[in-house]
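Partial view: only certain chains, each at its native spot in the assembly.
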Amino acid sequence: MITNRKLSDPRARELFDEMANWPIFDPHSHIDPHRPAARGIDEILGYHYYTELAHSAGMPAELVGASVDPDVRVHHLSRYLARLDNTEQYAWLVELAQTFHGFSHDQITPATIDELILAADHGHDGSAWDQSVWDRSKLEAVFLTNDFDDPLTGWDTSRYIPCLRTDDLVLKLHEPTTVERLKKATNVDVCDLASLRIALGSIVEYFVSHGARACAVSLPPDFVPRAAATKRAVTPIRRVLHGLDLRPDELVEVRQTVFWMLAELCDDHGLPFDLMIGPIRNVYPAGVAGGRDLFDRRVSLYDYRELFNHFSNVVFPVSTLSPDASAELVAYSWIFPNVIPMGHWWYSNVPSYIAADLTARLQAVPKTKLLGYYSDAYKLEFILPKFNMYRRILARTLATAMEERGWTMDRAMDVAKRVLRENAVSCFSRQSRGSRTSRYEGNEKDAAFSGI
Amino acid sequence: MITNRKLSDPRARELFDEMANWPIFDPHSHIDPHRPAARGIDEILGYHYYTELAHSAGMPAELVGASVDPDVRVHHLSRYLARLDNTEQYAWLVELAQTFHGFSHDQITPATIDELILAADHGHDGSAWDQSVWDRSKLEAVFLTNDFDDPLTGWDTSRYIPCLRTDDLVLKLHEPTTVERLKKATNVDVCDLASLRIALGSIVEYFVSHGARACAVSLPPDFVPRAAATKRAVTPIRRVLHGLDLRPDELVEVRQTVFWMLAELCDDHGLPFDLMIGPIRNVYPAGVAGGRDLFDRRVSLYDYRELFNHFSNVVFPVSTLSPDASAELVAYSWIFPNVIPMGHWWYSNVPSYIAADLTARLQAVPKTKLLGYYSDAYKLEFILPKFNMYRRILARTLATAMEERGWTMDRAMDVAKRVLRENAVSCFSRQSRGSRTSRYEGNEKDAAFSGI
């Protein structure tokens, strides 16, 4: 098996080989369900990881601009890839090319790029290619990230599971198009707090009735959730809905209010609310598309205490962006039943950070609460190499636990199953308030996630 | 030897086996000297680590409430333990049960819990059981955490060493009972700054004369020690002592003033002042008893500079709560003679955090300053498995130093001795100002701690 070659410990290899047979349940991605797999290599190399790293290594952003012909864009990029061939992101790319396109080289260079362009051309295969990547990757379910006005139609929502992304509502309600989109999507004449609540409610209901299993939002480091105070919020909300200018404190109020309403709706509908904490958008405006966001590491989950306490029935799968914030998430997941550490996100999605964090989570957080990994992918092809990276790290970490903690292979395998799949299946399967409220009544069996 | 099975490196095993013969000197615990060992398994399973992790994994807090019958409580908990059997805390429990109760299983479950209840029932053995655990653990001395009004009588203070916990005085002087307790304990009519100083002085004197070897306090992340300014403090102190309401800035002033007075008293009496930096109390009020506190990771030792500079003759053994704050403690211990890194506390008491932190301390802080570990235990039985966890990490870390740094076994063993025991013995043995002021006069020998 090609992908276990990097594991020298026989226990790790055995663990990996077993995991490689399991279906992949991917609880967070940016896949377009209408066009899940890439039709050509440009859609793969256009992933921001490659364009931003190549740009960081000296490639002018214009060389991969939207107006450049896809083949030319790919050629441009190929000239810079050698500069980043040490990165793990590059390793995903090579594994992807070898796995899905029969690419026979170890490096993607100007000399080999044409071969790859040809091999990856599936412009005429359409959904057959999607299915082929799906099968080869042993995908079971892939969560999407849907805008609030996505009609959610035209695909199999048992495979591509809707997830309501609420960033626009929480963070961009003051931008003119948002309110228009909201009115159009809900047919509600959104003009004040009450009608806003109705509109948001109808969005969430629509999503739930169309198979959504989670809400999600990415929040900047200075965002502090606060219980909505109608009195305080009523004027700013009215102003924002009428397109009037807001003072900074009013914008804060608007964001807090919308966020809190959404948490209430998650509570009403039994939806987990994925919190992705940390990014600041457009820190480097001259960067390539998707490669402009960074963070301020001075962030703490302490700012979320009121939220976690108030919504004790809402599960919050939490991802933090700054790698040095990960130990705090271990502590908060250890104490709060409804705080669940989820995956390893973006700037933290680096093997050495994952390994350190995973080891700590496995030592200090109940195994039923660990949501191991999600791909965050834009194209199906990336899910397998990214999960394989994680599986290798998990296999090594569990092999070390066998060595240092005396675990048996069965015990390691049990943990692997939960962390990779069962916890996520369980966490995101609960949909009605009814099923949730019954969860403490006799159901202490050790079979599945019971975060709260 | 059962407890070295997890060490595959023969050098690590040799180091561990040697360490396992040494007496344990435990410089911080919450042992009740009147009832040090557990009379039954409920006192073991009632440790907040288990109730809070089980609660975090889905167990309702009521199931282990104070009003529940102990045996029922234990049965409740046993149904949830499988969910956290991956944690290191669970590993302590199994090692404890196997070592002290002859428990023959690997897992504590509803099927095996009755066996354990029976085996751990020492309700009729009284102090003989205490002695048995003491002997089996090879305990030498265990530091307590005593309230300021503890009479400190009724036990052997050469075994169970008093330590003055000052949290109530520093942080809760504004709570009505504190002043009453202080008056009662000291017979001082505490009513202003001068009488407060007299009362605190008499407390410290009482403790020192009853064998106390340290003061200790746990401080929230926003606490900033500041030199007392009588002028500024006189009114807030008078108000707090008369039970009047305080403005927030007055409360800050009161806390800073009391803390500074206590540091002065440590200076006067040659007492180390243990600083345990970071916890915020009651962040999750609905949690189980002992499982409600967390932290804000945005904390820095820079806030303590005035204290460390001013009290150059006071040794400050420092524990930090947020794992990501540990590298700063390495730097401050490297520069300040009176800053001593002490153990691995609570949310940092996780093997992967300990290992990373210990490696750095061993590479950058003088070996005579390292206070390796303390148990923080509430019952004697926990001291051995917790120290064994640390000993295994220390053994592995030293075996790596032998491999990567060319250390001999003798050298590794010498470091182990200091880190585990000698430094603590030395640090906490100095009691009179006289002996301290002579410390620079010719005593540069390499035999013991000489932090300042």
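The letters A and B name the chains in turn, as written, and every chain counts its residues from 1.
Everything that follows uses one rule, which is that contacts are C-beta pairs under 8 Å (C-beta built on N, C-alpha and C of every residue); 3 or more make two chains touch, one makes a residue touch a chain.
Since the model is a prediction, treat every value here as computed from it, not as a measurement.
Trainee: Let me spell it out: one sequence, repeated, and 2 copies placed. What is the copy number of the whole complex?
Mentor: If we count every copy in the full complex rather than just the 2 shown, we get 3.
Following the convention adopted for this analysis, only the chains that are shown with their structure count from here on.
Trainee: Could you work out the angle of the rotation that brings the CA atoms of chain A onto the matching CA atoms of chain B, rounded to the nearest 5 degrees?
Mentor: Answer in degrees: 120, to the nearest 5.
Trainee: Where the centres are mean C-alpha positions, what is the separation of chain A from chain B, in Å?
Mentor: Distance between chain centres, rounded to whole Å: 39 Å.
Trainee: Show which residues of chain A lie in contact with chain B when the two form their complex.
Mentor: Where chain A meets chain B, its residues are 298-302, 305, 308-309, 312, 324-325, 327-328, 330-337, 356, 359-360, 362-369, 403-406, 415, 439-440, 444, 446, 450-452.
Trainee: Per the contact definition, I'd like the list of chain B residues that touch chain A in the complex.
Mentor: It is residues 5-8, 52-60, 79-80, 82-89, 91, 280, 283-287, 291-292, 294-298, 322-324, 347, 350-353, 356, 392, 396 of chain B that touch chain A.
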